[in-house]
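All protein chains but one are shown in place.
Entry: subunit A
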């Protein structure tokens, strides 16, 4: 195994981390309109990811940064090739981040409602577009000899990639629902579980269908293994959810995401961006990677940083392990300095 193979695996790990973590963030965003019945319930949902969504999103920044450093040609072709879809994702991520932070900063009904619409749409759209992009990536794109995408926007949208988009949307929403069941208390918890059950069947069907298509289209033995694992984990997740085993259900739906991303990357390898025009123009782990010296430095960095990140991010989840319900949401926020019993700092001293 050469360094660029290791880096292929590490890039896969970073994307897995991203979809596992931001997967339920997107799901929660979608559920604010599907599951929540009123403003307080929406706030309960938003606050289940409040302390962690920002850290979760850094997995994307790291995946992009690491791709730039370890596979410059891949990074260049991927990001310029998916120009407009990535523009859409960027706009969503910008508005979404701001929406979380700014929504509760003013008390006006309209202000809060607008940001809530924003949270829903900017969670739903990236959830679809990421799946759409990865389906195109796995299938191969019209890449010319220089590594540039020469197809149009229309070529990116086809039956296969739309199914891919539906898969990530459903899977992330399911993942979000089981996360909500795990993190909330009260009525909303019961309904989250019920909704996960309803979503479960559709999600299993979509995931199984997409993975079977992928397998026929461009799969190999390893991808078959990963795909089978993904579907099995998802079925078990639905089952665990039905029996009220919330922790298991969440872990297994996460495992299904791991399986999905593994299928993408097993299918790709040793290509990183297959060309549909001429196989000789495909970008591969060998021809798209950085020099061994750069890869070595990057390996040291990742070897040091990644376990540390897992450690302190894991700790964050432990700190915020308590379930939250409507009773934990203080009313009337959005006024600077608002809260219950107050004492004036200056007077107290």
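Simple rule for what comes next: a contact is a pair of C-beta atoms (placed from the backbone, for glycine too) under 8 Å apart; a residue touches a chain by one contact, two chains touch by 3 or more; residues count from 1.
We adopt the following convention: contacts and distances are computed from a predicted model.
*Asks:* Select, from "Cytochrome ubiquinol oxidase subunit I", "NADH-quinone oxidoreductase subunit H", "3-isopropylmalate dehydratase large subunit" or "Outer membrane lipoprotein-sorting protein", the UniProt-recorded name of the complex's unshown chain.
*Replies:* Per the UniProt record, the undisplayed chain of the complex is "Cytochrome ubiquinol oxidase subunit I".
*Asks:* Per the definition of touch given earlier, which of A:9, A:61, A:157 or A:190 contacts the omitted chain?
*Replies:* Selected residue, touching the omitted chain: A:61.
*Asks:* What residues on subunit A make contact with the chain left out of this view?
*Replies:* Given the touch definition above, subunit A has residues 43, 46-47, 50-55, 57-58, 60-62, 64-66, 68-73, 75-81, 83-84, 86-87, 90-91, 93-98, 100-106, 144, 146-150, 290-291, 293-294, 297-298, 301-302, 305-306, 309, 312-313, 316, 318-322, 324, 327-330, 333, 336-346, 348-349 touching the missing chain.
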